[in-house]
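Note that one protein chain of the assembly has been removed; the remaining protein chains are unaltered in position.
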Amino acid sequence: MMPPVNRRQFLQAGAAVTATAFGFRLEAASAAAKELKIARTNQVQSVCPYCAVGCGVVIHTSGERVKNARPTVVHIEGDPDSPINRGTLCSKGISLKEFVVNDRRLTKPRYRAAGAAEWSDISWDEAIQKIARRIKDTRDRDFQATDLQGRVVNRLDTVGLIGGCTDTNEINYLLGKFRFGLGIIPYENQARL
Amino acid sequence: MTNGWCDIANADVVLVMGGNPAENHPVGFRFVMEAKRKRKAKLICVDPRFNRTAAVSDSYVPLRSGTDIAFLGGLIHYAIANDLCHMDYVRAHTNAAFLLQEGFAFNEGHFSGWSDEKKSYDKSTWQYELDGAGYAKVDATLENPRCVFQQMKRHYARYTPEKVAEICGCTAEDFKKAAAVICSTGRAGKVGTILYALGWTHHSHSVQLIHTAAMVQLLLGNIGLPGGGVNAQRGHANIQGSTDMGSWNMLPGYLRLPRANWQSFDDYIKATTPKPLRPDSMNYWANTPKFAASLLKSYYGPAARPENGFGYGWLPKLGETENQSWGFIFDRMHRKEMHGFISFGMNPVANGPNTEKMLEALARLDWLVVVENFETETAAFWNARQLGEKFYPKYVDPKAIQTEVILLPAACFAEKDGSFVNSSRWLQWKRAAVPPPGLAKPDHEIMARIFLAVRALYEKEGGKGMESLMAMQWNYAQPLAPSLEEVAREVNGRDVATGAQVPGFAALQADGSTSCGNWIYSGSWTEAGNQMARRGQEDPTGLGLFPNYAWSWPANRRILYNRASNDANGKPWSESHAAIRWNGAKWTGDTPDYKADADPHTFGAFIMLPEGVAKFYTTELAEGPFPEHYEPMESPVKNALHPNASANPCAPVMSSSADAMGTPDKYPYVAITYRLTEHFHYWTKHVASGAELQSNFFVELPEALANEKGIKGGDLVRVSSARGTVEGPAMVTQRMRALTVGGKTVYHVGIPIHWGFVGRVRGPLVNNLTPSAFDPNSGTPEYKGFLVNVEKL
Partner (left out) sequence: MAVTTVAKLVDTSLCIGCKACEVACQEWNDQEFTLGVFNNTYQTQPDLSPSFWNLIKFNEHVDDGVNSWLMAKYQCMHCADAGCIKACPAPGAIVQLPNGIVDFKQDNCIGCGYCITGCPFDVPRLSPTSKKVYKCSLCSDRVGAGMTPACIRTCPTNCLTFGSRTDLVQLASIRTAELKEDGFMDAGVYDGPGVGGTNVLYVLKHASEPEKYGLPKDPRIPWTVSLWKGPLKWVANAAFLGTALGAMLHYLKFGPQERHDDDTD
């Protein structure tokens, strides 16, 4: 599934903007090169998750071939093939690496019991079971198969669901199935705001 | 967007109003700069602040927040009065000629049919006059006083440049200068675009505001042409896509969510499928049964059969007039009518209006699930007093908050694949680059695990509503972590019998023989593969359409309404701005917004509308068929057009114990909230680079106001509204001016969003100040143009 651009193409494309416009080869202008920090990376095409301009980005990763190590993002730049951004990015986009590789990222499920003043750890299994139990108990109590006039409504309006502005279409579609399976009416997303 | 980012480079005039693309969409803005550089396009910026877009504009007009309809209504008047409309376009492609019934009227700020008691309109007098066949009557001469054009001319005759100046706080001269440039596009060969964003949607009259913009563009003949259109820039990577996939009252593809009074699938189809209003109207929504049946096939699989209305009964139903949009959901939560809440990557404490109310509301839940990349204000809402002590002094101790909270770590964009839709409506496929950190999981896996765990509990224990819960098809190869490629293929749709991907929505059927998860995305993953991942660089028209790069909904069309770039006979209005061309047998260029091989005279150009033409006049909106200037729900002045109907009579305002509205005697200044280029929403306060570029929350004050109050740059100030307060250093600036509104001096106070009580950098949440007042059509809060006071600390 990985890299549809190879490094050579990428580097060339990055330089192409000026090299072709001005008819000289940048190699001729080169001298005393330091080791390039993206010289040995894998590249993956993605799309910036911030605003809706939809800039193409190339994510440079390393560590795929290192034993017992997870690949990590080392650099992110604009995708030169995107007709939208042609390799450029704004101040947020060009620092996406700082967003992905960030010591503030959540790395484990957390639980805050009723009345607690702090988070505690919880396993995934326990968290999922707890959530499923809460949903079922609430739904069993509040689900309306019919309304006061006896019309079939199959709805749950005491559980709300929101999300989606940076989830993909496929996830949003699944969220719709999740919602309609449970019968949830209060469902909103960032587009309202 | 009707058009797209690359297309802006085709414009001769760019009106930026209600948006600030240089700051908030800098990369998209490159096409504005290209138009300026290569076409000598004129950029006009109308905004309360001299912002970074204004800094590179050819002319800047200051305007009081919330008065945009007055400005745009003034443009309608100016274009008509000075004979600058593109009248051939207006005649060919709009409902200008349609006759209205006798009895339609507008008096003292209300249209006919207003009920003071119900606070809503009876729209019966707003309808077209119909002939015996049920088609609207027209007067092609546009002279009948009851035709839309004459009514429009009369309605906006009040919006003179002097009146615009009086309401908006600009000068009549500045208005006229800008109007002359904007209206210079009202002829063939010149095209103008309008770029807007949340500066238009964050008002209690936002939908009508955008309606006014569309009217201006129709009068000038700028819809459907390259370089034209009304273009929402949109603020999140997939906010367009999340809109496309439904909301409280929508199914995917803008199909309406069922209501309780539509009990059968037939009732639903009858209620939601429009009838044509002219003999030549293609009325594309007549295909609603195909789209709806295919969606239900996608949801319920083999169990969806014609005999059971394709499982329609399993879908939840809204009450006839029920509103469950954002403001109503949180109002119900505040009234303890909600018990559980799940957020996939949203942060309502930061995003929603009236933070204190949001905090109180969440504290009244039994349980809350938050799925996030970072800990957010919503996840930590119970700790608000501790984390944001200064701003939530009244807020309760965590011990008193009984809400159980589960915070789940989610993968970020780089850690999952799938497609985003940008504001150009391009679906772009992205690939996963790295695994998520620690134990974090992708959202769809989290969702699937919860969904299947709930189902397992029902299977074990039984319970209410089992049938509709179990009916939803979840037959993925890996049910606990469905592959997004598999889901994308399902969304595109297939032939049920053969399993082949359908080539597009034209292949969808109403008999259950096809399935499709979102008809407008049909064509995105065909038998030829994933169209969203295409990388073709070709641009055969030279217009920046890039038809082989990614895939655009609908049908890979890059410019909506492109049939209107030609006259009634199929001749382009100008050679330079032809999105499509008729070659005698078929349309070439962009994917036509028309039947591909239909002679130009077959249908009206606006195939999605029952009228077959674009609408100056519409009966669909709550507060009137024509947009009217209404003041914001909190305003320093009375409406200069009709003081007794000052604000939008239909706008919902919440009235919980946490809600309050302020008056200008206590809160004399107009506050606006906005983003800065350095940050993205409430995310980059977690990111080191964003934290470096703008580390500090601040309040922008006009120099004249600061002088009055003895405030110098850097002095600490408190801004308060009827809801709450924020405190921070003042940025004293000449970029915001004192405006004279109806003889009164009005100051703006500018407050950037982006900070909160959790993050690498922290500061007050701006929504401490904002009111729970909403647009009646969209339900969007009035984040701009509310009242505050300012004190030096």
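A and B are the chain letters, set down in written order, and residue numbers restart from 1 in every chain.
The working rule: a contact is a pair of C-beta atoms (placed from the backbone, for glycine too) under 8 Å apart; a residue touches a chain by one contact, two chains touch by 3 or more.
Since this is a predicted model, take the numbers as computed values, not measurements.
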Considering the complete assembly, the absent chain touches shown chains A, B
Looking at B:V13, B:A197 or B:M731, which residue reaches the missing chain?
B:M731
Given that one chain is not shown, which residue among B:F698, B:F757 or B:F786 touches it?
B:F698
Could you please point out the chain B residues that touch the chain left off the display?
22-23, 26-27, 29-30, 33-34, 37, 40, 50, 52-56, 60, 676-678, 688-689, 691-696, 698, 713-714, 729-735, 761
Need a quick check: the contact residues on chain A for the chain that isn't drawn.
11-12, 14-15, 17-19, 21-37, 39, 75, 77-78, 85, 87-91, 93-95, 97-98
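As a working rule, only the chains that are shown with their structure count from here on.
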Help me check something: in the complex, which residues belonging to chain A touch chain B?
1-2, 4, 44-56, 59, 61, 70-73, 76, 81-85, 88-93, 95-96, 98-100, 102, 104-117, 119, 122, 124, 127-136, 138-143, 145, 147, 149, 151-178, 180-193
